[in-house]
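The structure appears below as structure tokens.
Just one protein chain is left out here, and the rest sit where they should.
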Amino acid sequence: MNRSKIQAIVLAAGTSSRFKSETPKLLFTLCGQEMILYPLKMLQQLDIPVTLVVGHKKELLKRIIEQHAFSSLTYSEQKHQLGTGDAVASTASSWHAEHILVLNGDAPLVQSSMVEELIKEHMKSNVAVSFTMTHNNDPISSAGYGRVVIRDEQTSIVEARHFTGDFAVDCFVNAGIYLFRREFLKRFISSLAKHPGSQEIYLTDLIEIASKQKLGVATVNAPFDQVRGVNTLKELWAAEQIKRAEIIDACMQQGVRFGSVQSTHIDCDVTIGAGTSIGAGVQLFAGTRIGKGCTIGAYSCIKNSTLGDHVTIQPHVVMSDATIGDLSAIGPFAHIHGNTTIGNESVIGNFVEVTKSSIAHRTRIKHLSYIGNAHIGSDVNIGAGTVTCNYNGVTKNTTIIEDRAFIGSNNSLIAPVTIEQHAMTGAGSVITETVPSHALAIARAQQVNKEGYARRLRDSITVVAAVKSKTQ
Amino acid sequence: MNRSKIQAIVLAAGTSSRFKSETPKLLFTLCGQEMILYPLKMLQQLDIPVTLVVGHKKELLKRIIEQHAFSSLTYSEQKHQLGTGDAVASTASSWHAEHILVLNGDAPLVQSSMVEELIKEHMKSNVAVSFTMTHNNDPISSAGYGRVVIRDEQTSIVEARHFTGDFAVDCFVNAGIYLFRREFLKRFISSLAKHPGSQEIYLTDLIEIASKQKLGVATVNAPFDQVRGVNTLKELWAAEQIKRAEIIDACMQQGVRFGSVQSTHIDCDVTIGAGTSIGAGVQLFAGTRIGKGCTIGAYSCIKNSTLGDHVTIQPHVVMSDATIGDLSAIGPFAHIHGNTTIGNESVIGNFVEVTKSSIAHRTRIKHLSYIGNAHIGSDVNIGAGTVTCNYNGVTKNTTIIEDRAFIGSNNSLIAPVTIEQHAMTGAGSVITETVPSHALAIARAQQVNKEGYARRLRDSITVVAAVKSKTQ
Partner (left out) sequence: MNRSKIQAIVLAAGTSSRFKSETPKLLFTLCGQEMILYPLKMLQQLDIPVTLVVGHKKELLKRIIEQHAFSSLTYSEQKHQLGTGDAVASTASSWHAEHILVLNGDAPLVQSSMVEELIKEHMKSNVAVSFTMTHNNDPISSAGYGRVVIRDEQTSIVEARHFTGDFAVDCFVNAGIYLFRREFLKRFISSLAKHPGSQEIYLTDLIEIASKQKLGVATVNAPFDQVRGVNTLKELWAAEQIKRAEIIDACMQQGVRFGSVQSTHIDCDVTIGAGTSIGAGVQLFAGTRIGKGCTIGAYSCIKNSTLGDHVTIQPHVVMSDATIGDLSAIGPFAHIHGNTTIGNESVIGNFVEVTKSSIAHRTRIKHLSYIGNAHIGSDVNIGAGTVTCNYNGVTKNTTIIEDRAFIGSNNSLIAPVTIEQHAMTGAGSVITETVPSHALAIARAQQVNKEGYARRLRDSITVVAAVKSKTQ
């Protein structure tokens, strides 16, 4: 088909009061991507130029859209909320292609194949207007969708609020995707009148006009789940469920195993290598890339991070903005964030936070440590309870730990400070100065055992407590 | 309708052997509230006085019920388990109203609107008895429910164990909600006979009597999901799922966004402000109130706590009996409990426990700390690895940290102790005495670097290990 004959109008001007939110509903994310981006990316993929009708909070919308490179997108403003007919009419000056595709901005599940099918049918039937409809005779989920009414070879769409028929008879609803011949649109759109009840102009009235004038109306069918609109937070949840299932299905086909599909979340741009296993409840958010043969433990949440191959993430890891090398192991209960880079075969254990740091290969930080603003070399071992004291109340300072250093337990490393290659520090040390290569640094008081003192201390505490509780 | 003409009898005497539990099944919670409280609260809301028929473990039941203020609730004891007919008969001395409503204690999903509809129909039809029935021709889920059999204008209820007909024909089941004219009940209840097989007296036999005597039987329909009884732990799960869905649905309508509805739990008395976002797997238990515009991270579990507006709870936070001020941020991996209060704009970070403490505004405890029995002022910064040593083996003591104090990393604060305003402590300090305002407290050994010692230490350890492994 010749797509250059087609241009699209996407309707994104409406308020979204049923979301009860300051944020316009089209900026709510669905699997990590703002809703409005779904139709725009789909149309870009089809190489169809877009006129986006904006109105309500248009600046917020534009700000997000402009973070993406849409090659042929123009805006048109609808001044007043006078319905879909008015919205399309307001774009008349931009009409240049032979056929005008109209879509709703709030239908993020519409797929390019569906639009292609509509175009194909439209071209083949050579009609004034084509539209997509879907079968749904469930009165609850189809509430809000216009009804397709076909009588005596006449087709019309009756808006939900005006429909008084029987769902079991008129069981097709309007999917909100239309393709008009431009000449038809030009000639008739100005003839549309406001409906008395709603004071709105309905684009859908054009179907009846085309039908009555015998100018031709074609329809194609699509599954309801692919054309769902999103007008409430509940509908957003339903749509996100469907998108998520599509994403996970695609992963399974690529050789990814899931412990519990129903509790797993994956954003739409996440990639996962074959042979990787995803535990129950794992949340993989936008910008995450996971290699082959990895294991992601239950309930781990990973955002905007890159994992190499054969990485093991134990359960209950929280990670964002991190890069992890091949064969490294993280967790359980680890928190890696702040543009941290970890090399190959390193181990970050439980109750360890690493932020704004780089760690090279085969280094082990296995327990209860805080590593911030640090550069750590290869083959380093950091004892349990170690803290990089990177903050003095005003500025953040850097800790450098070179290759093969060994940091004892419960150390406080007062940044800026350097522990050179092969150096060691004793347990419980507060390190304030450079530890030279191969040196052992100790900062510790000598142990003194006071014989019998524990008994006396216990006795005296007990007496004090007894007196206290009596006097209270 | 005139509700003063109605009194209710709630049946709660039965054993619950299929729960295999010491606890009576009616005290199992469903979305955080004991099952028996559902019908009692619903009837109180309708202003209908209740006679509760108790028997099995009645003292346990009463103890829970009496923690709530039911204005017109009386108890009646059923001595022996002789069936629903006997249970209702045993309450005869308490009958005073014109109409007697009878409900099961184990139907927590029954809504007041359903009872109102039954009352309305009963009054309108002017019959001897009305009851609620529900359509269900699934032989599995309707097992256990009496069948409504209508033949030749005669209505009767056949208990499940005696029903031998076809589910596809007699596809209505008895919901266990009846409204009797008192005079009818009085006249006929004593005529009910024990069934030979079960040796029980069935209240439901009264339907057939009323029908045969042409005294009038009215019915109303209700969805099966709202009348489900709970006789097994599996049925409890099913009922809890339905209640949970209702609660979450109501939240979504109020502007709350959910990442994963199917893995989220919310108890029935929890409130959540508009614009709040709830991550996957969040568990919100009884007594929790969450403000507007908050973010609750995945897998956080919150119980009996109050959160202000715009609070950020990172993933994996466990909280109970806490109050958090506006704009504060908690987690990930934090544990806040023990009647702790945290002010506005404060930050509690990862691997931090706070219990039995108060923390004021803009204070930061970001890593790996234990804060117990402490009073902490505003604008305080507490370094990683800090411990309030509040327990000496016998008593708990208090730590006071005043405004703008700065506690270095890996500190041990031996309570009772006070760190005054603007004071600082050096990393790795053990603080045993008051640190005066603006003072710096240090308790630390000097760092000594032993040159080349690390190499020798490694060599000697390696030699020892080698010898050891040889001799083993």
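General observations
A and B label the chains in the order they appear, each numbered from 1.
The rule we apply is simple: a residue touches a chain if its C-beta (ideal position, glycine included) is under 8 Å from a C-beta of that chain, and two chains touch if they have at least 3 such contacts.
What you are looking at is a predicted structure, and each value in this text was computed from that prediction instead of being measured.
For the chain missing from the display, the contacting residue among A:Q241, A:S409 or A:T434 is A:S409, taking the whole complex into account. Mapped onto chain B, the interface with the missing chain covers residues 19-22, 28, 232-234, 236-237, 262-263, 265, 281, 283, 299, 301, 316, 318, 333, 335, 351, 353, 368-370, 385, 387, 389, 391, 393, 406, 410-412, 414, 422-424, 428-433, 435-436, 438-445, 458, 461-462, 464-465, 468.
In the full complex, chain A touches the omitted chain through residues 249, 252-263, 274-275, 279-281, 297-299, 314-316, 332-333, 349-351, 367-368, 381, 383-385, 392-395, 406, 408-410, 424, 426-428, 444-455, 457-458.
To be clear about the criterion, only the chains that are shown with their structure count from here on.
Distance between chain centres (mean CA atoms), chain A to chain B: 31 Å.
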